[in-house]
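Dumping the structure here so I can ask a few things about it.
All protein chains of the complex are present and in place, except for one that has been dropped.
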Amino acid sequence: MIAYAVTFAMACFGIGLVFSLWRLLRGPTRADRILSLDTMVINFIAILVLYGVANGTKVYFEASMLIAMVGFVSTVAFCRFLLRGDIIE
Amino acid sequence: MEALVASAIGVLTACGVYLILRLRVFAAILGISLLSYAVNVFLFSTGRLATGAAPILDKYAENPVYTDPLPQALVLTAIVISFGMTAVLVMFTLGAYLEAGHDRIDMDEVEPDIDDPITEGIALDMSAEPAEDRT
Amino acid sequence: MFKRIFPHPLLSLLLVIVWTMLVNKFTVGNLVLGVIIGFALPIMTAAYWPGRPEIKRPIKIVGYILIVLWDIVVANVQVALIILLKRHKNIHSHWIVVPLELTSPEAITVLAGTITMTPGTVTALLSADAGSLLVHCLHTDDPESVIEEIKSRYESRLKEIFA
Amino acid sequence: MIQDIIISVFIVLGGVFGLVGSFGLVKLQDAMQRLHAPTKATTLGLGGVLIGSMIYFALVDGHFSFHELLITLFLFITAPITAHFMAQTYLRMHRDEADLPPSGRPVGWSIYQDPPDFSADD
Amino acid sequence: MIEHWIIAPVALPAIIAPLIGFVMRHDITVARAFSVAGNILLVAIAAGLVGLAGNGDVYVYRLGDWPAPFGIVLVLDRLSATMVLLTTVLALIVLMHAIASGWDKRGRHFHALWQFQLMGICGAFLTGDAFNLFVFFEVLLIASYGLMVHSGGRVRMQAGLQYLVMNLAGSTLFLIALGTLYATTGTLNIADLSLKVQQMNPDDAALLRVAAVLLLLVFAIKAAIVPVHFWLPATYANAPAPVAALFAIMTKVGAYAIIRIHTIVFGPGTPATEGLISSVLFPAALITIAVGAIGVLGARRLMSLLAYSVIGSMGTLMLAISVFEPHAMTAALYYIIHSTFAAAALFIIADLVVSRRGNDILRPQPKTLQNGLFAALFFGGAIAMAGMPPLSGFLGKLLILDALRGPWMAAAWIAVLVGSLITILGFARAGSTLFWKCEQVTPEEGTEPIDSTPPPPEASFIEWAPAGLAILALAALTIFAGPAVRYAEGGATELFNPASYIGAVLDPEAKTKVFGKDKKDDSHAKPAKDHGEDH
Partner (left out) sequence: MSEISLLPIIAILPFVGALMPGIVIRAGRNACAAFTAAPTLLALVMLGTLAPSVYDGTVYTTHFSWIPQLGLEASFFLDGLGLMFACMILGVGLLITLYARFYLSGDDPMGQFYTYLLLFQGAMLGITLSDNILLLLVFWELTSLSSFLLIGYWKHLPEGRQGARMALTVTGAGGLAMIGGMLILGDIVGSYNLTDILAAGDQIKASEWYLPALILILLGAFTKSAQFPFHFWLPHAMAAPTPVSAYLHSATMVKAGVFLMARMWPALAGTSEWFYIVATIGLITMVLGAVIALFKDDLKALLAFSTVSHLGLLTMLLGFGTKAAAVAAVFHILNHLTFKAALFMSAGIVDHEAKTRDIKQLGGLRKLMPITATIATITALSMAGIPLFNGFVSKEMMLEEATHTVWWENPWIVPALATLGAVFSVAYSLRFIFHTFDGPVRDDYPAKPHDPPFGMYASPAFLAIFVVILGLFPGIADGIVGMAASAVIGETVHPHLALWHGFKPALYMSIVAIVVGIVLLLLHRPLDAAWLAAPRPEAKRLFDDLIRGVVGLTRRVNDVLHNGALSRYLAIFCASTVAIGYLAYSGGGLLPATREMLPTPPLAIVAWALMVLATILVVVLHRTRFAALIAISVIGLVISIGFVYLSAPDLALTQISVETVTIMLLLLALHFLPKETPVESSIGKRRLDGLIAIGSGLGIGALAYAFMMRDFSSISGYHLANSYEGGGGTNVVNVILVDFRGYDTYGEIIVLGIAGLAIYALMETLLSGPAGARLRNSGYNNDRSHDRHPLMMVIAARLMLPIAGVVGIYIFLRGHNEPGGGFVAGLVISIALLIQYMASGFAWTTRRQRMEYHGLIGFGVVIAGLTGLGAILAGTPFLTSWFTYIHLPPIEEFEFATAALFDLGVFLCVLGAVMLMLYSLSRLARHSGETVNTEPMDYDPSKAPTFFEDGYRTEEEGR
């Protein structure tokens, strides 16, 4: 049962990736592209966690955590670039 | 899976090569980045693909299967080195841009008859991104 | 003196918890290490956090977190329904301005974060003097009540927690 | 069996919310509206999955794990900030201050106006 | 214990460089003293290593005490010892010039980068591991990037950028080649690769062959062989002079790598790659000679002229390498030493001249102080580079021509001889313009120097001594050509009988020559623990 649930959830987040991709390609604003990247990060983290459940392993935890952290940093940096031009000032 | 990985390497390489052949340094930076992705995956794939076989020893596992760790170590080294190189590249790009006033990748002059003084009147564009049309 | 050794006691506590969660194993060794880290890191980063937010009632934090968590879950369903069921023209988005009584930056940040995390609203902007928040409502027919709810449900509690 | 059901419910719910969030990204027509979907629904979706995972490892695998909580903590700290920045970005690039309601303060919104200067008073 | 010195050419600069770069970065005098002292020490160590390897023993240094091919080994044989000594001596001479001319003060971190550069080059020469070769290539490259744009300037920045991008592409290809090599052989150790490659079924060798030529291309970039030489003229012509002089060894790193990999691993008699490398390299070398010679004759700037002459000399060198035959390799090894000093000498001399003329454009200008001295030094460097007697270039050329017999002969001889002629002509024209025509130019007629700063005073002995030293090195190489060629012959013989190399690297029993032991019979054995206990 868990396996089915995991497969279902993976499919959901996979489709979520496709939606994000569509927004990435479509735009229209640069904020949208950042947003779609941010969404992809979250989708991928979810997929990683699900993958860990599917394999019964925690090897992927560090990766998920790090992706969460750097996803934040990139999003902020992209925004700051658009807002101020200089990300460190 | 192998076909996916191989084709991904191919696409990354092709796009990377196309970009490094552009006339602006920034395109080349993008191209180099794509190429280093390609080469990292390429190098990684030399250990052949495997899932659920991370090379982290697990004494509790029965008949543990580990993928080839060596290419992974090599890729790590390669990633770090290419990071350093990219950083230097970025700085060089800035340096060349600030000195020459443009970011074209081709040299202004190779064998100048007279080494002209630096062209004056270079305007640096250090503004934030231009705002899109406000609605 | 105490402030120099423990610039942010709550942060130290948080770090010990984070450490324990990271190593995921309760042992004396890990705890010792965690305490060392919880002790050392705030000192090392104290320069970047000058001043200490004065927290009057730390206990209330727990209650606040629980309320917010509950709100997140409940209101998320509403947003999901809006996304799934409402057509574009039926979604009535609004800008609302929430005047702030909080002055602690930490408190303002927590409030703004709470507003964003609870579905249906996103904190978009602060006024330049951090005196009011510009909040975007995904769908509401009564913006004033949203303001009222924010102020009563979250800001008032935060005022109790933060000095 | 019950634990399987609980785990599955969390995971399935997580998936659904994740999907809805991403769907909002596609469906919603206004950029500010789109901002709501992933910052919250998707985050909640991930939350569901994380809780499912935590219970799974605690009950099925026998190792209680706080790692998922940690990721959740992380997301809860970061998600509002990213949403805030994305909103700022969108507004700066597509909206003038006049398009927005007044701040009700002597100064306007932060991205359009400098903060009041009290250096003379200090 | 003596074998520990094998790591010294890498470890010593790797310790000195950070000290200079981080501790002494505000005091140029101390940094200079340290840099020179370190370099002198390196020369001494390298000389010791040459002596150590002189009798034909192959010394293997197992880093981390892991046996080959699992860990990384350093291998000291005549070839690597010679290259290390060459590098360090050259670096010392050029360093003296850099200090005497004040180049080292015109930007930050010159000495730290210099030491790192030495570390990278020595590391590349000493390593016995293909991937480690890549790592040290990168070390030497990144240091060279920093040195290349030392003191900045518009054209230099642009040239530096091109140098960087070209080499980044090269590094990428290097990884692809190494990956292919590993994917087909499963190993990275050069000796082990040799064994695996020899056993490779020719009917299944397509991928391996690709690896072999890709590696060749990678090294060819460094060695500036047509059609991947394009980066060199702008780079050398615009690098700070001491850096250009030091770069004389950089092209040799590429040549060395070809020699090492394509004889030990893909050498003659390898069924999988028989004839492949020669068939690619030989024509490329011919064209390289032509491009170099044409460049020398057509150059409008002194620095470009020298850069093209470097290309020409690399073509000549590569011609000798490309036939993969002991006599030609002997000649090649001798020529490597010669052409390194010749190029360095010329770049140093050119710097003396250019710094006084104010520019390097080959156009008559009023004569400078010490015209005769510079003319004499330039003449010495030029005849060495062009391969005229009495300096070692002529002997090197004779050695190469003498070795290139058989089917190669006609094309090779024509290329070398005609190339020499055109090069001689180019140098004669340049020298005549620089040092003779100025006798007829009065200040009013001449072009204004670009630099409006007053010309530097007469060069003191200490300023022109490094140039003289480089010429003296060439003279010594001429007079002691016999011993030098004998040493080179020894090195070449080793290359074409890789059994001793392979044996030393892979045979754990060869204790007399191999330093480092198997982990298993290690006296300080690590505590054997049931693994996973702390899980």
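Chains: A, B, C, D and E, in written order; residue numbering restarts at 1 for each.
Basically, contacts are C-beta pairs under 8 Å (C-beta built on N, C-alpha and C of every residue); 3 or more make two chains touch, one makes a residue touch a chain.
As the structure is a computational prediction, the values presented were derived from the model and not from experiment.
Asks: Taking the full complex into account, find the residue in E:A14, E:A91, E:A285 or E:A320 that is in contact with the omitted chain.
Replies: Hidden-chain contact among the options goes to E:A14.
Asks: Considering the whole complex, not just the chains shown, which residues of chain B touch the missing one?
Replies: Touch set of chain B with respect to the missing chain: 1-27, 29-30, 33-34, 37-38, 40-42, 44-58, 66-70, 72-73, 75-77, 79-81, 83-88, 90-95, 97-99, 103, 105-111, 118, 122-131.
Asks: Could you list which residues of chain D touch the chain missing from the display?
Replies: Interface residues of chain D facing the absent chain: 74, 77-78, 80-81, 84-85, 88, 92, 105-106, 110-116, 118, 121.
Asks: In the full complex, which bits of chain A touch the chain not displayed? Write them out.
Replies: Missing-chain contacts on chain A: residues 10-11, 14, 17-18, 21, 24-25, 27, 30, 33-34, 37, 40-41, 44, 47-48, 51, 59-60, 62-63, 65-67, 69-70, 73-74, 76-78, 80-89.
Going forward, only the chains that are shown with their structure count from here on.
Asks: So which has more C-beta pairs touching, A-B or C-D?
Replies: C-D
Asks: Give, as an integer number of Å, the spacing between the C-alpha centres of chain D and chain A.
Replies: Computed from C-alpha means, the inter-chain centre distance equals 12 Å.
Asks: Enumerate the residues of chain C that touch no fewer than two other chains.
Replies: Touching at least two other chains: none.
Asks: By residue number and range, which residues of chain E touch two or more other chains?
Replies: There are none in chain E.
Asks: Quick one: which bits of chain A touch chain B in the complex? Just the residue numbers, please.
Replies: Touch list, chain A to chain B: 29-30, 55, 57, 59, 81-86.
Asks: Across the complex, what residues on chain D touch chain C?
Replies: 16-17, 20-21, 23-24, 27-30, 32-33, 35-37, 39-41, 43-44, 63, 65-67, 69-70, 73, 76-77, 79-81, 83-84, 87-88, 91, 100-116
Asks: Can you list the chain D residues touching chain A in their complex?
Replies: Answer in residue numbers: 4-5, 7-9, 11-12, 14-16, 18-19, 21-23, 25-26, 31, 34-35, 38-39, 42-43, 45-46, 49-50, 52-53, 56-57, 60-61, 63, 65, 67-68, 70-71, 74-75, 78, 81-82, 85-86, 88-90, 92-94, 111.
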